[in-house]
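One chain of protein is taken out of this complex; the other chains stay put.
Letters A, B and C mark the chains in the order given here, with residues in each chain numbered from 1 onward.
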Amino acid sequence: MAERRTIRTDYLARVEGEGSMTVVLENGRVDHVELRIFEPPRFFEALLRGRSFTEAPDITARICGICPVAYQTSAVNALESLCGAEIPEPVRILRRLLYCGEWIESHALHVYMLHAPDFLGYAGAVELAQDAPDIVARGLALKKTGNELMALVGGREIHPINVRVGGFYRAPTTRELRAHVEPLERAREAALETVRWAAGFEFPEREVECDLVALSQPGEYAIERGRIRSSAGLDIAPAEYDEHFREEHVERSTALHSRTSDGGVYLCGPLARYTLNHDALSPLALEAAREAGLGPTCRDPFRSILVRGVELVYACDEALRLIDIYEEPDAPAVEVTPVAGTGYGASEAPRGLLYHRYRIDGEGTILDAKIVPPTSQNQDAIEADLRDVVSRHTHLEDDGLRHLCEQTIRNYDPCISCATHFLTLEVERR
Amino acid sequence: MSPKPKLAVWKFASCDGCQLSLLDLEDDLLAIAGAVEVAEFREATSGVVEGPYDLSLVEGSITTEHDAERIRQVRAASKVLVTIGACATAGGVQALRNFADVDEFVSAVYASPEYISTLGTSTPIAAHVPVDFELHGCPINKHQLREVVVSFLHGRRPAIASTSVCTECKRRGLVCITVAHGTPCLGPVTHAGCGALCPAYNRGCFGCFGPMETPNTAALVPLLRSQGLTERGVERVFATFNAAAEPFREAATGG
Amino acid sequence: MVPRPFRVATRAQDTADTWTLTLEPAAGDGPSIAPGQFMMVTAFGIGEVPISVSGPPARPGPVVLTVRAVGAVSRAICAAEPGHVLGLRGPFGNAWPVDAASGDILVVAGGIGLAPLRPVVLRALERRTELGAVSLVYGARTPADLLYGDEREEWARSIEVAVTVDSAGAGWTGHVGVVTKLLGSAHVRHAETSAFVCGPEIMMRFTAEALVEDGVAPERIFLSMERHMDCGVGLCGHCQLGPTLICRDGPVYSYAELAGLMEVREL
Partner (left out) sequence: MLDQLLDELRSDGYRVLGPTVRDGAIVYDDLGAASELPIGWTDTQDGGTYRLERRADEARFGYAVGPHSWKRFLFPSRVRLWRAKLNGGAPEIEQDAPDERLAFVGVRACELHAIEIQDRVFLGGVHVDDDYAARREDTFIVAVNCFEPGGTCFCVSMDTGPRAAGGYDLALTEILDGEHRFLAEAGSATGAAVLERLPRRAATDADVALADASIERAEARMGRTMDAFDLRGLLAGNLEHPRWDDVAKRCLSCGNCTAVCPTCFCSAVEDELDLGGGVERWRVWDTCFSLDYAYIHGGSVRPSARSRYRQWMTHKLGTWHDQFGSSGCVGCGRCITWCPVGIDITEEVAAIRATEEVENDAALA
């Protein structure tokens, strides 16, 4: 008799945005795995058309409240490179600093509030706080440090108002930045403790085999700029992205899936960044990684929590370094005159590569836009991982399997808000 | 002891930023979580508690039939329903579709548009169900969110002004950038709440908190024009994050 | 500017939405209050609102307030059980010149407006022998909204009491209609009458106009005005009515002072 099991989660919790998951098992074999995004579509590419290029950072920020700085940065990168704007070093430092703020905030959120409860058997951080208030307080303090940095450089944590094509509206003073040194030093300590704490979790042995894609930039751990590189040896400028990657629209989902142009599944995000750019980490971050038992590469989605921890250490370290070398610019922004043509930009959102492309006319009106967020690039990789995880654990009861599937998904910190342009776990056993 | 009030957080079409504001209240989060039973807050917990809910915070706008039905259920299960953010109070940036051809929008984003079912409009929650309080902003101000939550838990009116951004700008002692630099600023017609953030960063307000209580956009537009905004520029600045809020819609469409 | 803690001693429900509280100071003596004066009442953490004193005038002792629950603060005050602490500042404002009145007295009240007039009635009862006719004309929305039922019957033994409602249900045998319609039934000599009026602004205006028409001197028609108040002591600016500050110069004014101001829309 054919046995059919369906395991589903109608609303994935502790991911940003709304999605569901379905897994169908037939006679103990995985028949079908599906990550569904039913976040209603918001049509950003379409509503950007006809807007001024100067509005792109403000409008695209609204795609995602979790990583608005990533959207703003990829947008300004694309438009500035098209218009030939030379960004002065202090302005670039401020951008990277702002981005460090977002990494700290977003990683602290994911590690403490979304991911760690899975390892510790809690429904969420609020529940965890009842038993381990100090730990949650540490996570919140870290998160706050990131937020405060964003609030100073960007004006506010969510949808910063200070970012513009060409730079900023107002450059913070060295004195304002210095006030963040002490909190960042404390945050760096907390980040180190985070890595040690998470290193004590139990990790199932897992490796993903797909191609890893991330930005790389000589001399630094790429965040706000870089060339697109992959573990398979790709090394291209953001302008060449479309030649090597394509987006597909899949029924059942309002998100688009990305593949390499030859149809390959790839993964971006912390694992990719760590594996490709390990050597560029700061000595303290490298030390933390080593202590946590991480080698020079990491392909284990469960251990992504350690990698995020290491990146937390790095982001604090880097923010301190940037504050130290910052000198107030003569002007917070350079004048950017629109140039007709197509501009390409990429940056490393906390969840991975975020690619923007704009075509504008000589007046600066956006003629069309394309935005590829990390979650749509990772969706196929997540599904592949899910399939593999399920096939290895078909002996589990539905509840256990469902929890494992959800955790597998959360390992990737999928951001559904971003992907709309993701998910309920349904496991169907036939 | 009476049971703790149940707090629920709901999401419709949005960027998640407004509900993230609750988690961004790092200093108060655990106190709030201690004072209420978090009955539904998917971004933060997989725990779910049945309704009815004492306080529902609703983020996002209504863009699908399914969501139009879901908000009615949320309303029915909620004693107090508060909408948070520009999406929920004014349709959000996605309401720009209200002024365009949606089919064309869909085909611009999705290669196989036939898979997408969506309403032609993005509408605020209040267009579908009665709302007890609207908290403005794109995104909302987290301190105001705290005030709303604490106020409703204590049955009081939140101390949230609906005056202009200028009132906050002056309370902060900022120099008016419209008067002193000639920078176009929507502050005089925009709802207070951000604390006059943009003027503090030497930038004109672009209206992300939506219209203030008595917005005289007709009197402001000529000033914006004289400061160098083109007709199209005026149209754009009013038609961004609160495009579907009536006074801004009027100003954007010139009447 | 700092409220003084008072403890709720008694709390009685008058109507579906109105309660009368007596409050005693948490420490020390109670204030001495003239009829018509008001207190600024704080429900801690909720807010502060002006409420007239509805208890007997001029004696230091517990403060009596009759409050209609219309919003957050008034609801919180009405919900304060005995033992609960509220904050009080005051008394503030001027008084009904009830002691200065000689001849006849006409008290006209609409709705919750009877609360600030109760001390007038009580004072008139104390001075009953010195005065001529004393008449109370009182209107409310429905019979269920009428305040001070038993007490009013008590009053009716010494003074004339006429009651009307805007809309009556079954079982109501009394008058139906607005207060002004009942003014003519009051047995007072208009030329010698001092009138004390409190209720919605529009009701006060029509009442005053009708009384003037009947021959009551505008100088002897007294109204208690209401405006937003945040301080109660003339410092916050909210209660302006043209040239006056209601908390400082009022709330009680003669119609002679008010007539011109009440004519101006949205003043």
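One rule holds in what follows: contacts are C-beta pairs under 8 Å (C-beta built on N, C-alpha and C of every residue); 3 or more make two chains touch, one makes a residue touch a chain.
Everything numeric in this text was worked out from a predicted model, so none of it was measured.
*Asks:* Based on the whole assembly, the unshown chain contacts which displayed chains?
*Replies:* Across the whole assembly, the hidden chain touches B, C.
*Asks:* Quick one: say which of C:V41, C:V137, C:I221 or C:L245 touches the chain that got left out.
*Replies:* Candidates C:V41, C:V137, C:I221 or C:L245; residue touching the omitted chain: C:L245.
*Asks:* With the missing chain put back, one of B:V80, B:A127 or B:L174 would touch it. Which one?
*Replies:* Going through B:V80, B:A127 or B:L174 one by one, B:L174 is the residue touching the chain not shown.
*Asks:* Just name the one of C:I46, C:V161 or C:A186 that touches the chain not displayed here.
*Replies:* Selected residue, touching the omitted chain: C:I46.
*Asks:* What does the interface between chain B and the hidden chain look like in terms of residue numbers?
*Replies:* These residues touch the chain not displayed: 28, 31-32, 34-35, 147, 150-151, 154, 156, 159, 161-164, 166-167, 170-182, 185, 187-189, 202, 213-214, 216, 218-220, 223.
*Asks:* In the complete complex, the non-displayed chain touches which residues of chain C?
*Replies:* 1-3, 5, 7, 26-27, 42, 44-48, 70-71, 85, 87, 226-228, 230-231, 233-238, 240, 242-245, 248, 264-267
By our rule, only the chains that are shown with their structure count from here on.
*Asks:* Per the centroid of Cα atoms for each chain, what is the distance between chain A and chain B, given in Å?
*Replies:* Averaging C-alpha atoms per chain gives centres 25 Å apart.
*Asks:* Roughly how far is chain A from chain C, going centre to centre by Cα mean, in whole Å?
*Replies:* 65
*Asks:* Determine the centre-to-centre distance between chain B and chain C, using the mean Cα coordinates as centres, and give it in whole Å.
*Replies:* So the centroids are 43 Å from each other.
*Asks:* On chain C, where are the residues touching two or more other chains?
*Replies:* Counting only residues that touch two or more other chains, chain C contributes none.
*Asks:* Could you check chain A for residues that touch two or more other chains and list them?
*Replies:* Touching at least two other chains: none.
*Asks:* Applying the document's contact rule, which stretches of chain B touch chain C when the two form their complex?
*Replies:* 154-157
*Asks:* Please name which positions on chain B make contact with chain A in the complex.
*Replies:* 11-21, 23-24, 26-27, 29-30, 33, 38, 41-48, 63-64, 67, 92-94, 96-97, 100, 102, 104-106, 108-112, 115-116, 118, 122, 138-139, 142, 194, 197-198, 200-203, 206, 208, 233, 236, 240-241
*Asks:* Using the touch definition up top, name the residues of chain C that touch chain B in the complex.
*Replies:* 45-47, 71-73, 75-76
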